[in-house]
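Every protein chain but one is kept in place in this view of the complex.
Per-chain numbering from 1; labels A, B and C assigned in written order.
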Amino acid sequence: MSRQDEIRELARVALSTGRVDYFIGWREAYNPSEVVPAFVDEPDSVDQLVWNDLCAHNLTTFLKRKMNDRPNAKVGICVKGCDSRTLVALMQENLVDRERLYVVGVPCDGLVDRRKLEKEFSDEIIDITTSNGTVSVTTHQGLTRDFPKADYLLAACGWCRYKNAVYADDVAGPPAEEADRHAKPVWTDVEAFEALSDGERDAMLEEIFATCIRCFACINVCPVCYCWDQCVNRSRRPELVSQKVDAKGNLVFQMVHMLHVAGRCPSCGACDRACPVEIPLSLLHRKMNKEIYDMFEFEPGAKLDEMPVFQCFKIEDAFGD
Amino acid sequence: MTIKYLAQDQLAAFLAHLAERARVVAPISEDGVVLFRNWEPGRQVDLEVLLAKQAPKEFMFPQTEEYLKFSYRMDTPVVDESAPPAGASDDGQVEAALPHEVIEVQAENAAPAQIIFGLRPCDARGFVQMDQVFGGYGGFYFDPLYNAKREATTLLAVTCRDPRSTCFCTAIGGCPAGHEGVDALFTQVDGGFTVEPLTEKGEAATDFAALRDASEGEAAEAAEVKVQATTRVDVPFEIDGVRDNLKANFEGTSWQDLCLRCISCGTCTYVCPSCYCFSVNDSLVETKGERYRVWDNCFNPTYTLETSGHNPREKKVNRFRNRFSHKFWYYQDKYDSLLCSGCGRCIMHCPTRIDIREVLRVMGAPAGVPEAAGAASNSAELPATDGKEA
Amino acid sequence: MAETAASKARGAAPTSVAAPGSGTPAARAGAPQVDRPVKIIGIVCNWCSYAGADTAGVGRFKQPANVRLLRVPCTGRIDPLFVLKAFEKGADGVLISGCHPGDCHYSEGNYYARRKFELLERMLHYLGIPKERFKWTWVSASEGQRWQQVVTDFVAGVEKLGPREGRAL
Partner (left out) sequence: MAETMSGAAAGKKRLTAADVVPGASTARAGKLGGNPYLPEICTVREIIQETPNIRTFRLTFDDPEVQKSFSFLPGQVGQFGVFGVGESSFAITSRPSETEYIQFSVMKAGEVTSAIHQLSLGDKAGVRAPMGCGFPVEAWKGKRILYVMGGIGSAALKATIEYTIEHRVDYEGISILYGATAPENFTYQYDIDQWQKRDDIDLTLTIDRECDGWQCDVGLVPHVLERMNPTPENTIAITCGPPIMIKFALMSFKKLGFSDEQTYTTLEKRMKCGIGICGRCNVGPKYVCVDGPVFSLAELRELPDEL
């Protein structure tokens, strides 16, 4: 059975036995190149669920407070390895009720970066299929081109060490082949930026954050950022974060988001993918995670029995003078 | 008016000519991200990508716009010492006077000439829709900030030769070669553009030596391009009756299903050519401050939050419903027109690809038939949640 | 340079040609520095460092007057946002000080705080704020002399760099 069939079967069983009231997975949107979150609450509708190389959405987002209006419903949810770490981060803070949650882990072999493919065409992409490591892309005008999948992986998949879910009630199919989880993380992308001179880095930050439009997609899509209507970034009095949209204010805005999810953000990349103006947000988050790893050898959301590092302390911590 | 012709290799010269007289804005690709930016000689205009990420509305209606400056003088209490505070009742505890006085309030409203080149007819139509809001039509107030910029702006639109699958301008009365709001329409033909000046402003902007009269063949080719483009735009829903049905379906349970995957961000509104809501804020640093307006959107939880803590649109579904109702019902009641130009940006850029066409198919259909409308959609059927609400 | 960095970040090949003079941020970085006294925000806890500053004042220890103190109940209450905000609004340096570990009035506030500040310090440097412009330390109520030392050294360090102008943050 393919992983897609496994997901459908697990969803069907969970829905028909009443284990869950609704099940969150992925489905195709208006064309097969777009995959969106799907909410299924009838066993008969599970066949809309898909699993393919475009299922990048981190569905944990939909477990956030006030995200849905059915607070007491029992929820089934599909998580990839990276998604499961955000789920575990929420569990570490007791923000989800495990009793009402049914988690299906979906082993993942790396997903395709649709944005990267978009850049190869001026036309609109309407279909993307993958087989044997080759991505086939069809455009609106009918052009079809093939690309090697390895070159068009999501950035987050490139350094992924958690191809299987960290926490799951059931797993859709046999686990994916995984390198050593406990190996030292690779930070080549961050190191490249650290190597920039102050002037270069400054110029770069100003340039990329000047395009931010403060749509709050990054914040609202972030699975571990749950203040929602109480977000400090929206606060006017005190006006902690300037409501003016300019490069400086935008950088503060993003830094606030980043530091508030410090120790809970596993760099799943959801903010990156949601940003309509393609600001490389995960760059900052990755840098932060590098520092956190450096400080505590801690990886956010990796173990259920850990506490996020900024919500606990050790007396013997050796920071400062 | 005569149709003119501009050779592709003369485009840069033409823009340079315009740039001498005004600020020129055009879709420019930076690192593969196409946005409207200031054009300067040497920069490449990107017309291959059909739609820039954002509509060019920020040039008429900047995201942050300071409109009032003020300063306090901190040293001069102006309380008339001789006059007792007559009104203060016995228990009136009027707090100590802050020794300040506004000494200066300035309204700023500069609008240098600008030319937007390379926007699409739907983008221009978005401005026409905003014109009504800011222009005082229908009995509202006249907004001097927007209108000053609007009057100083010339819109040189380019026909959409290859509409996207998400385009639906023809469904709501637009056209890939539409004239609404456009000052001069450029159409890409073999080796260059045909140019149709449509207004005096367009006439003035296209008065340039490199533009010659188009040959009959070129004009015919342009006409053919327009017809071809128009036929290729989908008509994904029937606009007739949408307003009445939105009204009838206001309490419909399908809103709940449609907004399930909405994350309540504001992307759709900020990329939209016609969404215009804004917020007003003050900032004060020491003695100097300004009042500015900044884009806001109905998905912002604090958009309608009242001081008492009451929020008329507390839930995601209320805010979601407001956006579509505003575009196709409230706005129509006020201005007798629609607040959507069919560019499809909200579909393309929504982080969860919420499809306005699907929303209108379901909620814009007569009550009681949304299931049928949903089945006809090209996307997967929506799960029904009837009877399962907590 | 700016183009390359940003395009690398977006993971795409640079497609546009930078117009001459468009690299404003880089150009501004080399702009002549303005001549004004540096502004420094000090965020201190009520129980130790604020009292320590008081002690320094009562003892008439000479110290630079550039520091504007902000009193908070505990260093644990300091959101990293306060520091960012100060820099955004034009502070040239930010100094945080609280009770020595183990001496917190609320027993453990500064244990949490030091983890946060350590991360913040590392990140700030990445945002183009040199190490000399941000310092966090511990000064107890009786350490008037130490407060004088900390402030004098910190202000000297910031003054060496001069006022901040036209930076990303």
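The definition used in the following text is that a contact is a pair of C-beta atoms (placed from the backbone, for glycine too) under 8 Å apart; a residue touches a chain by one contact, two chains touch by 3 or more.
If you're wondering where the values come from, they're calculated on a predicted model, not measured in any experiment.
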item	value
Residue of A:Arg145, A:Arg181 or A:Arg236 touching the missing chain in the full complex	A:Arg236
Selected from B:Ala107, B:Ala204 or B:Val227 as touching the chain missing from the view	B:Ala107
Subunit B residues touching the omitted chain (full complex)	67-68, 70, 72, 77-80, 85-89, 91-98, 100-102, 105, 107, 109, 125, 128-129, 132-145, 171-174, 180, 239-240, 250-251, 276-284, 289, 291, 293, 296, 298, 303-308, 310, 312-313, 318, 322, 325-326, 329-330, 332-338
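We take it that only the chains that are shown with their structure count from here on.
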item	value
Chain whose Cα centroid lies at the greatest distance from that of subunit B	C
Whole-Å gap separating subunit A and subunit C, where each centre is the average of the chain's CA atoms	32
Gap in Å, rounded to a whole number, between the CA centres of subunit C and subunit B	40
Gap in Å, rounded to a whole number, between the CA centres of subunit B and subunit A	30
Residues of subunit C engaged with two or more neighbouring chains	6, 10, 12
Multi-partner residues of subunit B (at least 2 other chains)	31-33
Contact footprint of subunit B on subunit A as seen in their complex	21-22, 27-31, 34, 36-42, 45, 48, 57, 61-62, 66-73, 118-119, 122-124, 126, 140-141, 211, 213-217, 219-221, 228-229, 234, 236, 239, 242-246, 273-274, 276-278
Contacting residues of subunit A [partner subunit C, same complex]	113, 116, 119, 155, 192-194, 196, 198-209, 232, 240-242, 247-249, 251-252, 255-256, 258-259, 262, 278, 280, 283, 287-288, 291-292, 294-295, 309-311, 313-315, 317, 319-321
Subunit C - residues contacting subunit A, complex	1-2, 5-6, 8-12, 23, 25-26, 29-30, 79-81, 84-85, 88, 101-102, 108, 111-112, 114-120, 122-123, 126-128, 130, 136-138, 167-169
